[in-house]
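One chain of protein is taken out of this complex; the other chains stay put.
Labels A, B and C are assigned to the chains in the order they are written; within every chain, residues are numbered from 1.
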Amino acid sequence: MKAIRIVRPKEPLEIQELETPKPQGSQVLVKVQSSGVCHSDIQLWDGGYRGPGGQFLKVTDRGIKYPLTPGHEVAGTIDSLGEDAKRFFIKNEKVVIYPWIGEGLCPACRGGEDNLCDKPRSLGVYRDGGYAEYVLVPNYRYIVKLDEDMDIDASATLSCSGLTAYRAIKNANLKPDDNVVIVGGTGGLGLMAIQLAKALTGAKVIAIGLHNNKLQAARKCGADAVVNSNKEDPTKAIMELTDKMGADAVIDFVNDSKTVEADMQFLRRRARLVLVGLFGGEVNLNLINIPARAYKLIGIDNGSIIDFIELISLASRRIVKPVVSNQFKLDQATEALTLLREGKIIGRSVINP
Amino acid sequence: MKAIRIVRPKEPLEIQELETPKPQGSQVLVKVQSSGVCHSDIQLWDGGYRGPGGQFLKVTDRGIKYPLTPGHEVAGTIDSLGEDAKRFFIKNEKVVIYPWIGEGLCPACRGGEDNLCDKPRSLGVYRDGGYAEYVLVPNYRYIVKLDEDMDIDASATLSCSGLTAYRAIKNANLKPDDNVVIVGGTGGLGLMAIQLAKALTGAKVIAIGLHNNKLQAARKCGADAVVNSNKEDPTKAIMELTDKMGADAVIDFVNDSKTVEADMQFLRRRARLVLVGLFGGEVNLNLINIPARAYKLIGIDNGSIIDFIELISLASRRIVKPVVSNQFKLDQATEALTLLREGKIIGRSVINP
Amino acid sequence: MKAIRIVRPKEPLEIQELETPKPQGSQVLVKVQSSGVCHSDIQLWDGGYRGPGGQFLKVTDRGIKYPLTPGHEVAGTIDSLGEDAKRFFIKNEKVVIYPWIGEGLCPACRGGEDNLCDKPRSLGVYRDGGYAEYVLVPNYRYIVKLDEDMDIDASATLSCSGLTAYRAIKNANLKPDDNVVIVGGTGGLGLMAIQLAKALTGAKVIAIGLHNNKLQAARKCGADAVVNSNKEDPTKAIMELTDKMGADAVIDFVNDSKTVEADMQFLRRRARLVLVGLFGGEVNLNLINIPARAYKLIGIDNGSIIDFIELISLASRRIVKPVVSNQFKLDQATEALTLLREGKIIGRSVINP
Partner (left out) sequence: MKAIRIVRPKEPLEIQELETPKPQGSQVLVKVQSSGVCHSDIQLWDGGYRGPGGQFLKVTDRGIKYPLTPGHEVAGTIDSLGEDAKRFFIKNEKVVIYPWIGEGLCPACRGGEDNLCDKPRSLGVYRDGGYAEYVLVPNYRYIVKLDEDMDIDASATLSCSGLTAYRAIKNANLKPDDNVVIVGGTGGLGLMAIQLAKALTGAKVIAIGLHNNKLQAARKCGADAVVNSNKEDPTKAIMELTDKMGADAVIDFVNDSKTVEADMQFLRRRARLVLVGLFGGEVNLNLINIPARAYKLIGIDNGSIIDFIELISLASRRIVKPVVSNQFKLDQATEALTLLREGKIIGRSVINP
């Protein structure tokens, strides 16, 4: 089979001809039809990222090995099944893969939250992923069926960008009388979060973004109000939109120094600040405010498989609709990553092997 | 009646002769027998505290007015009752007061959490409190009966130091297989938290403190392990005590720059960091870690009245035992506050009018 | 002021001229503009209801006294305010009343759930209610503001029929991949529950009713499927609609022997059966099934004041729309109750004093 792999950090990805795996026991081989291209793939390609103080944090230090086939947002069809998996699936069934596979023995895994495993074994990160013609899934538990009429590219993106947005909404613990501010509400995750908040919570949704045309998209997804932080002071705008009470919850999909500093200015007492983005940086936190104002800061790293099932159910009934903007061939993976890094991708792009 | 009041910030408190209030409607007049002396009373006396960047934050800016009778940890007996309160209590009944009174109309109050009110009206803070012979309580809802054999001084301290410790334990969401690190585990709140964790959660408890003799007290309260952070590196010690996994939860009753920076070094993935103390300062937070390691930071500001009822029930059955170390007369209030500020009070002191 | 009162059970209600109350302390006097007519008002009028084994259970045995002004779904305007209430409201403000007032000292009240008080003091049940020109509310806490453009009759019905439906939906604990069966889905509570399930949960909604024209209304409110239990076997229909898995949750707004026996036939393992209706009767429960199939049976008696606030927020934004069908004058109360008892009211009727 063909796979496009990171052989060494920062060098162009290489197409390699690998032996097609044969599934044993509970394993499943999926023929890849669509594999999403994620910002975190760029970190794998770069071999790490800048941490606090500017030092470079290598991904090999947390157990990632090269050569690696990236790709953790994978949808396709069943190709073949290990003996123990045959009861559950048949060849050619349309499926999507839950990629946030854990080792299985830590408290997170045992509680059904593989995504928070102490020693993660995620697909496309710690084991070969979906930038390939086939991908081997270690257990049928991680396979979820798709309805025949679901869009394969949109479904693929549910595994990471959709799932993270869903988990963020769940953790914001929104009630119908709350307002929620979505920071970075015009990216793929933000637009999904707006749709989910409207479909599931009854809360009032305010989106903050940088460009009017993108904020139009936020409005179409259901935002009750939008704030262009290039044109107006977000704190002032949020205080006005909330009768001077501040935000009951903020979900920050950027999570850099600048946005989090701003967030802290418009939180209502008792507010939840949900931090998602991996842009990073540091923030200087006024410690007395955390207890005195009873804030909660909540970090989100993907969702559990039960979250994933719920999200797919919503997508199958068109209650939420992920936006896919660009499609690439397998041998265009380097190009896809380069365009993403340069900010030239609007929404989510996918690779169709 | 006699009351000892802060007339102007930083000046000695003055004994004043005030008219004894007459309770109307749902109001209740309580004859004070014990009133706890709290660190936050010093902030009222000072007129404010140092915030981030060293600026002085005045308490009058958040609505506090002088002269003020401080004292929010108040136990005593029923003196007299408004017409609507007569069904519920009788003269001379032994009671303790829930002091974290809210305005009543914000979502927190309506959800039973007056302590998190948008516009708090707390006793001894926003209205006259327990450094007096009598205190007027605006509604019988805030009065809780005590068993005849309960110690009046120990019961008084449940209203703030006990209640905050209880709420912190609840929010740490401890499971029997978890370990929890209590930072500042040798103060009044810390010792109460250790007792509560042992009585209610099944978790393993590690106390961090600065003095061996105080750490002995932590052990007596049930700590499974203690760490003297003057003598050993807390991160190294915690990692060893937790099989290199780190803490599932940390409750930091100090909450200053130094302790929180240390806390961040020994959190396990998925950890809850519960911040309680009002010592303040700032911490430089590595933002990418919050989502990547799925941390939760949770600020605690006292507890609800239902928390209070539960705690009193535990105390009435001797399941937890607050430690009271010093007793003062009403006219010694200035002395009591001075000794507390100078760090000469071990545990909690009370005023007995 | 005029009030129409039950003087003796089963006799026509009498219009009486009573002294208009003067609010003291925290009390508020509301000028009634709309007061809903509820099935439970008929129990007050009858003086009781048939319990198991057919014996007549008198309401006076649980503390209800005559003469009584019924009416617990009350909306109107502020007429006058006790001294302590003046900070919060002004004359002529449009408001709705939370009627499920508790005594204030039981664990339910202290946890913010007056509706579950050990010794309830509900408006229109244990104290005079809204079938009158004015109603006295014992504390401003129970008053909620309405937006000027909200319909007064529809708003009144939120206090009981809307609130109960909302609480039922909350307790069904619905996830997006669940299905929920609404039994009695064509009455006022059922139609509200369908709207709420669609607006807040992502679950698939199946309504069971007896008449095709009413089931059309359920479809308009958002039901994904409807079952006419006069024409088809509900168990067979539900099993087909759920891929033979059964219902993840059932909310039964009838709650009589026949419906609950049927419910037990189509529950999925782990299902929640939420029982709401007061029609009563008995059911023979197979005890081994409760643990073996891990069922939960959950009884709902109105909602808390925070539930009420959330529901009003949804109604103010037209996310849910209660249906009011008939309007009566104050002196037509006997007629309104008679028509309701005879099943001649479709939806909810109100009295406009």
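A few notes on this one:
Throughout what follows, contacts are C-beta pairs under 8 Å (C-beta built on N, C-alpha and C of every residue); 3 or more make two chains touch, one makes a residue touch a chain.
Predicted model only: the values in this text are computed from it and were never measured.
Only one residue from C:Ala262, C:Leu275 or C:Val324 touches the chain missing from this view: C:Leu275. For the options A:Asp41, A:Glu113 or A:Asp248, the residue in contact with the chain missing from this view is A:Glu113. Residue positions on chain B in contact with the hidden chain: 175-177, 199-202, 204, 309-314, 317, 319, in rising order. Think of the hidden chain as still there; on chain A it touches residues 24-27, 82, 84, 88, 103-105, 107, 109-113, 138-141, 304-306, 309. Take chain C: the residues that touch the chain left off the picture are 49, 51-52, 107-108, 116, 118, 177, 245, 255-257, 260, 268-270, 275-301.
Simple rule for what comes next: only the chains that are shown with their structure count from here on.
Look at where the CA atoms of chain A average out and do the same for chain B: the two points lie 40 Å apart. The set of chain B residues touching two or more other chains comprises 107.
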